[in-house]
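Left out: one protein chain. Kept in place: all the others.
Which chain is which? They are A and B, in the order written, and residues in each are numbered from 1.
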Amino acid sequence: MRHPLIFVTDFGRDDTYAAALIGAAWAVDPQARCVDGTHGVPPGNVLAGAYHLKALALAFEPPVVFCAVVDPGVGTARRAIAIETDGVVCVAPDNGLISYLWEETPAGLRRAVELEIPEQASTTFHGRDVFAPVAAQLASGSSLDDAGVPIDDPIVLSEAFAQRSAGRLSGRVAVVDHFGNAITIIRDVDLAGSPVLRAGWSGGETSVSVATYDQIGDGLAVLIGSAGHLEIAARGVASATLGGPSLGDAVTVDLP
Amino acid sequence: MRHPLIFVTDFGRDDTYAAALIGAAWAVDPQARCVDGTHGVPPGNVLAGAYHLKALALAFEPPVVFCAVVDPGVGTARRAIAIETDGVVCVAPDNGLISYLWEETPAGLRRAVELEIPEQASTTFHGRDVFAPVAAQLASGSSLDDAGVPIDDPIVLSEAFAQRSAGRLSGRVAVVDHFGNAITIIRDVDLAGSPVLRAGWSGGETSVSVATYDQIGDGLAVLIGSAGHLEIAARGVASATLGGPSLGDAVTVDLP
Partner (left out) sequence: MRHPLIFVTDFGRDDTYAAALIGAAWAVDPQARCVDGTHGVPPGNVLAGAYHLKALALAFEPPVVFCAVVDPGVGTARRAIAIETDGVVCVAPDNGLISYLWEETPAGLRRAVELEIPEQASTTFHGRDVFAPVAAQLASGSSLDDAGVPIDDPIVLSEAFAQRSAGRLSGRVAVVDHFGNAITIIRDVDLAGSPVLRAGWSGGETSVSVATYDQIGDGLAVLIGSAGHLEIAARGVASATLGGPSLGDAVTVDLP
């Protein structure tokens, strides 16, 4: 059976760009098992796309293939790549979208190739003309080795990982989700078991740390979300309505 | 062939929570036939979710399996349940989501079980860890009897059903749809063939009753929508722009 072929883009769903990826995949393999992972990445926001790719890789059992298209550099000289990380394949522009997939996989279990960009590809829609066709081939079982030339330096976003200084972790909000939870780049592995004494951002802070949304009281709290990232949340309302941070805002976490 | 497995949630579509349900279902049965029923239930709005479940049960031929996740109580002691109503199976938190499915099925044709919540389930995402896996098993043909322990008292929302007093029916707006139609909990069976003399709400009313959207004139009108519920509608614009009621507003209907 084919591997699932999961799309992650900033295309939204109100145009036809998302469905056009399915058309391009089916032109290669009419039985490709296409899934809309999300098309809700904020336009051009590579960091948010990287987070969503990580969350989906946790949600599907490998082998799976992702086709990730958040591509503000389409038509320029940026590379097109495909990576494999322990059973998870991802085809994407080389702009940092694979940051979490790549960095969180041991070096011996990951590899990358640079894709050739066909001469007849449009200059405006590489999702359709480059990424989806290659992803469909990989999802139907073809090898990463046949997809391109090996590389060892896919771009990884430094801003996707927390900075540690004394007892403080520094990061930012990568995603504000549908419920208004502000999901940061700071991870449970960064905390390494330490409790959070205080999370702060421009104009706000909280010292409340909980395990479930229901335990949040009237104010803001931090908890570890379903993908292992620290988020600032409120109960039943968007955290921003109580002064929580916005997308992209810097967040610091004080540890004991 | 598998039964369709239809998701109804308040997750929105811009994150990865909706696709994560497919991942969890495919972990149980890689050939599960997943359908996005809707992920547009307003966050935490159980009544709207109950209405959408009813509408979808009318739209698909049984047997079908629903996985419904509008779950503000996730992580608390609320039960997880599965019900079967005349060929329609629904897995959901026990908070009233199944109100219409349950109440509109004769007692002899419905049954319910309480699901066991696995110890390793997260405290924040029972959709992925509890509901989707059970729904996938049921959609692949396993029996409700094997899913849990029989119960006979799933929670039914009293607010989902109209109150009758003399010649007046009282209810509320359950859903405002994409076209701005205000769909109430008042049903054609509640009217029992009576014409509507007047529908009223805080700050507005209409005495116009029509059969099709095209028959609506310049003002507001009531009609029976495709799921058998009375709605307040305008032609070509959202009813609210002409003073129609908002989500959750009380609505009364006067009968002869």
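By our rule, a residue touches a chain if its C-beta (ideal position, glycine included) is under 8 Å from a C-beta of that chain, and two chains touch if they have at least 3 such contacts.
As the structure is a prediction and not an experimental result, all values here were calculated from the model.
*Asks:* Quick one: which of A:F11, A:Y100 or A:F179 touches the chain that's been left out?
*Replies:* From the options A:F11, A:Y100 or A:F179, the contact with the absent chain belongs to A:F11.
*Asks:* Could you pull out which residues of chain A are in touch with the chain that's been left out?
*Replies:* Answer for chain A: residues 10-20, 22-24, 26-27, 30-31, 43-44, 72-76, 122-125, 128 touch the chain left out.
*Asks:* Please identify, in ascending order, the residues of chain B that touch the omitted chain?
*Replies:* 1, 4, 6, 13, 35-40, 52, 55-56, 59-61, 175, 177-179, 211-215, 223, 225-226, 236
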